[in-house]
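Of the protein chains in this complex, one is absent; all others appear in place.
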Amino acid sequence: MASAAGNSLLQSVRQIFKYLTSGPGFDKVMKTARVVSAEPGRCKFEMKVEPDHTNRGGTLHGGLTATVIDTVTTAALMTAEGGSPGVSVDLNVTYIRAAKEGETVTFDGRVSKLGKRLAFTTCDVTNESGALIAQGRHTKYVGGS
Amino acid sequence: MASAAGNSLLQSVRQIFKYLTSGPGFDKVMKTARVVSAEPGRCKFEMKVEPDHTNRGGTLHGGLTATVIDTVTTAALMTAEGGSPGVSVDLNVTYIRAAKEGETVTFDGRVSKLGKRLAFTTCDVTNESGALIAQGRHTKYVGGS
Amino acid sequence: MASAAGNSLLQSVRQIFKYLTSGPGFDKVMKTARVVSAEPGRCKFEMKVEPDHTNRGGTLHGGLTATVIDTVTTAALMTAEGGSPGVSVDLNVTYIRAAKEGETVTFDGRVSKLGKRLAFTTCDVTNESGALIAQGRHTKYVGGS
Partner (left out) sequence: MASAAGNSLLQSVRQIFKYLTSGPGFDKVMKTARVVSAEPGRCKFEMKVEPDHTNRGGTLHGGLTATVIDTVTTAALMTAEGGSPGVSVDLNVTYIRAAKEGETVTFDGRVSKLGKRLAFTTCDVTNESGALIAQGRHTKYVGGS
């Protein structure tokens, strides 16, 4: 991909992300995340664990981890050729390590397959050392009603 | 269970829920939910879908569904004999129907088994007609470090 | 449901199960299972844990548990009004207790929703005491290609 095209895709994802997270809906819970890269079928977000991202133990809340996985995999799907956001069918997350307040966490969403009806995605969540925090998969329905 | 004991368990869960959701952490995203019942190993929350619970399509956000499933199953675990909140290991959610803004949704968390090391829970999410919105399971590690 | 209709549904499921498990394919691994009940959207199998069902620890093999969950939920789907076997999308299993050789295990498959495109099912696996051995969910695509 030419870097101009790549740059333009990144700008598009950033605009969509800003639109979503500055609205009244639930997506605003991750508005401090940053879209760090976007290519067809793959998208990465970075997020510093802030106090309002934590559980009672002071680490990244598992519900927020699931929320960002949902969003970054949807973003990856939208960057794929012919992609669309679709509707969630199945989401699973395995929690591997805690991420403390102040740590920066990367969410790497990728499309495994974008079919006519169903889309399959994965997300690895890592800390600054590259160690896995969590892994998830997200299956979406992308066909018409 | 005597109704006095049942009542006392419900009051305890309500106090814990208020404590969690009025703090600075992520749990505040579900502070409008209501603990409607609690018995040993089972807990129900009700939540009206408000604008700040929705996705761009105006329905309950899948990330919030996952977050409330995480919390209500943890609450069910805490009400079980010898229960403790534990740490998340695996969480999965299947999204069955959309819940629109204004609908009231019930999250029914139940403990399948509380072992020495691992605890297994489920959650059915239903709308006012009793139709399933989502189903999830949450496995937690409850042993010492 | 009239008992005659119920009886006829049970006979149908038994015939299909016999057809599947007496063929050359993989389904024959569960041919000693018995269809114990069938009603619209729900089906139960019973299976005694035989030596060729076990893992190296002498208990029910997790792969066979997953295989029977796949089949009993598909059977439940076929008994539902307008049901069809469909194609697997997501299958998950949580392993809660071991089942030893010689124990009889019940697989209770139920349809959560049968839509135009997607079908959602669950399965609880219990031992003779009614204690949970495993729990699973199985999402299938049932629409046309």
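All chains are identified by letter, namely A, B and C, in their written order; residue positions are counted from 1 within each chain.
Throughout what follows, contacts are C-beta pairs under 8 Å (C-beta built on N, C-alpha and C of every residue); 3 or more make two chains touch, one makes a residue touch a chain.
Predicted, not measured: the structure shown is a model, and the values here were computed from it.
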In the full complex, displayed partners of the excluded chain: A, B, C
Full-complex contact with the absent chain, from B:39, B:52, B:90 or B:103: B:90
Touching the absent chain when the full complex is considered, from C:93, C:111, C:125 or C:142: C:93
Residues of chain B in contact with the chain not shown: 89-90, 92, 117-118, 139, 141, 143
Chain not shown, touching residues in chain A: 90, 92, 94, 96-97, 112-113, 120, 122, 131-132, 135, 137, 139
Contact footprint on chain C, counting only the chain that is left out: 20, 23-29, 51-56, 61-64, 66-68, 70-71, 85, 87-95, 98
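Basically, only the chains that are shown with their structure count from here on.
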Centre-of-Cα separation between chain C and chain A, whole angstrom: 35
Centre-of-Cα separation between chain C and chain B, whole angstrom: 28
Residues within chain C bordering two or more other chains: 90, 92, 139
